[in-house]
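Before I ask anything, let me first share the structure, which is written out below as structure tokens.
For this view, one protein chain was removed and the others were kept in their places.
To keep things simple, chains are lettered A, B and C as they appear, and every chain counts its residues starting from 1.
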């Protein structure tokens, strides 16, 4: 066995890659990455080349012996990998634009992760992930898969339900963003804050918040109840919480919760944004164009500061910290997507959840919370069922299963709208789903 | 101990009472009701008198020795009762009209059981039920409470959570109506149909349907998928199910499910009805007026056929069958609201559910189903949390608890609307709820 | 489809068969058995012939058109069966004698169902049952399997864990015997008694006892606390309960519980009996000889009364009632072995339990009890784990799995004794189990 770590990044041509590279450079002492393989599809070859060259300049400047390998041959890359990270975007931003635009026509938020858009992103993404896993079973059976590709919760669920692979961790920067947000609210350094995270991806709550280990949830809630002060992410409008509502809830919601607790306002906001500046997908397309222009500059040998606008703040930190803790068996606490194993009582034991875990060489081990607070159990259960049925639809390509997923999504107001949106989206994405009726193996 | 059974009906002046009386008359051989006490409040004295006289004429005509006792003194009535049935309407139909009208102004369905209207009906009803229970603990500790008063699920939950009384059964005519509807769809006699009911009150599903014991769910679903054929109740518009949706769901929904799966259409329907013929409360007020006119006729000595229009079809059958099975330990199967005890896995063991039970002298014993089908777990969980938090608000009269219940109701689209509707309804009903902040003992 | 029911009895040459035949004759009006196929193995051909002729005389005398078919070809019999009952004894009484004798040498009770003997009976029986199921999947996929063969709990567990067949009910006469015993204790007719049964096969408890639907557990416990009055079965010594113990337990134990709560006394009793009159197997061998002599009498055309001594009292009633209720969808309550589905919280949902069920055409549906009383959860869990691991050993023929089952059995006092008994029994039964070490797929 060679010294050092081999990491493979599927979707390596993404504009996010410099984040990752920077993270590995910073941690080189504890996490000696020998080879970083960036893999992409032929359509992404040019971006891969651009990003790859930047990565090489960054590594060179840092003066560390990390080899950057670029390839379109995923199987070549996967051979003997130690960690595989996935950050590809199936269908690229064009597909995302459809995921967002079509539902809007029906008065419904697209929401590219837990909404109708997320259903379609899952339908595109899950078969690829399961394909990667089949390769990993053959080529690097000891490796861990660290998935960033959204919808990360649905993808993790799909892997648990539709493969025998268990060495997967789903990762998201929402929890770390919430921690940063709380630190800002309280005007303290982030490392003094800790939060008991539990829920699902993009549906995670802070059950308790601590400053230097002492509970300060009530203080944080008090600050959130001032409508002039919010806490959100680059890609989600901050409309403030209804002060009495946030006091009634007495939990720290995540930015995505606005889609469910402020559905009307969020819809109006999205509709207006789509009309004025384009949907989020369209904004991102523009941003990406600008970023790649910067990346092409042969003088650039660091991550450009403009990347942070892109919405993926802290991704690098989250991902590299996770890999570091796994590689070095650090047994520290990080919120990730993993198998429930009883940590949340009302979610099935073998479903994916997002929760604080002890991160070990043997994977994440979830900290038991008993059950979610009563007020949020229903919404969380609803999204969990949505993820589970959607992941089944991705595998079976059954029309009724997909319709069921669409219908039970909390953003979709009726059976008829569900069908209309589904039909138009299937058509727009060129997907051919079958009506099997009684035959299908719907989860019960 | 005297021979025969003493039954007390709280809200005895209701227009439904002749249904009950007819039921007891029909079953006199197996269920010898010695005394039927009809109790009401002073405001209902006139109706009580009218209904009571009709009841006496019915009994006399039937030639059975059942004594009809009328009183405004609940405690006098409760003494040594064997069964207490509750069918009172707290705040009468005026209150219901507010429950329905106010949400409509905000674009929200009032829904007098599981919607915003149901929250307020619960806030009015639960303290009275808990008061009745305190009397029963003292005056008839061996009696069973059979509750028909809506929201029946929330009321049963409240009794389990906020009293030590366990001898309560919540009863609803929705399941029996579904059975009748299926029989009609299949054009067979109702007694040949059986249905595996599970869920919550007004949120119950038929998991399987049997004809002569053989599974026929797919056949029933096939018929429901023809949009010209529906299955509903007198008081709920039948808009037909989206054929592909009902095939995707492959469960028998109850009529109230339309509020959740067809929210927009139902809202439009309610709004139009309210504008044209008044809300359901207003329609019922009219119907009741007509009924009482009939009841006053001293020649009338049977239940008048017009009563069936009223919406409570089969109530009599459901209630009298239940009491009969309990009194005679028949151990037959009936769907009622009772304590979960593990019958539905993802609902807390000590919560109220509506489920097929074996009816015994020792109360109903729920038949275990494992868990609800994945697609409906979220919605059911959401209503269960709503019922639980609402019942806590009814007891604590805490503003934020009430707001939380309102906010998590699936019919309410945002935190801000929740607050607006709550505030206007609290005002309209003259309720004074307190903001306690951190002090309140919210269920977690 | 032909009119009437086709029933197949595997192990049809058993001395119990006249019980069954009598039962079917009595119920012919509601349960029209067209053909009763008695199947046995070549070694049992003579007994099969004897019993079959007696059955034919019984049917003829009763004047009903039930055809008795005798065959050694199981597959011929299974074709298009409606119900298959299994009552064979793998290895016959010789094997049972070993199951009982060998443990005794090590100071351990053999106990042919939940003890070391039961482990070996399971190892012999389970492969045959799984074989029958493979035939049924092909030849009568709509039929129900009603299993009487012991260890009935372990067999049912094995079918749930190691096949996809779900249409199995495990049946035992212990619960009906307990009901008869209580009736005798209270000196009332058995039909006035009902009992809430829950637990495992031969490890079932009466949680409550009712007389005419009214709870009388305390009265029954009071009577059991009189040491001169017990309640047991023909094949289990009645040593009386320690009065204070039974009052402390406040549950109705089954006769087999004596093996666990009175281990020493039971051991002494068995040892002495084995020395004086032979083990139970040997006593039964003698009894069977006498019975078959009676059966051969061509004048005999009814079940001879001597059969009741044999230990299977009420088997006929239990089996025929079950088939009757299933065939006619009677939806009455009977205690059987079925899948848990959440009915007992601390037992896995997909494990076999013995519990009161509603008996329907679609199979038994367990009545939820919440959880077993705290004092008995451990013992029940221990036997459940024993059954589960033993059933895995029967399928994998893995030495360490079999040893684990033996070691965790509550009757076996140490790791070393477990190994000694296992080794001698494997040898005596000519079984060849493999040591696979880390490879084996032990349930976790």
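Following the convention adopted for this analysis, a contact is a pair of C-beta atoms (placed from the backbone, for glycine too) under 8 Å apart; a residue touches a chain by one contact, two chains touch by 3 or more.
All values reported here derive from a predicted model rather than from experimental measurement.
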Chains on display which the left-out chain touches in the complete complex: A, C
Per the touch definition above, residue among C:184, C:212 or C:415 touching the missing chain: C:415
Candidate in contact with the missing chain, chosen from A:34, A:365, A:397 or A:436: A:365
Listed residues A:274, A:323 or A:343, member touching the removed chain: A:343
Which of C:124, C:192, C:271 or C:377 contacts the chain that the document leaves out: C:377
Residues of subunit C (touch criterion as defined above) contacting the omitted chain: 218, 241-242, 244-250, 261-265, 346, 373-386, 388-389, 399-401, 403-404, 407-408, 410, 413-419, 435, 437-438, 442-444
Contacts of subunit A with the absent chain, listed as residue ranges: 194, 196, 208, 210, 212-215, 328-329, 331-333, 340-345, 349, 356, 358, 360-362, 365-371
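The rule we apply is simple: only the chains that are shown with their structure count from here on.
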Graph class of chain-chain contacts, one of line, ring, star, complete, other: line
Geometric centre distance via CA averages, subunit C-subunit B, whole Å: 44
CA centroid of subunit A to CA centroid of subunit C, Å: 53
Sequence positions of subunit B contacting 2 or more other chains: none
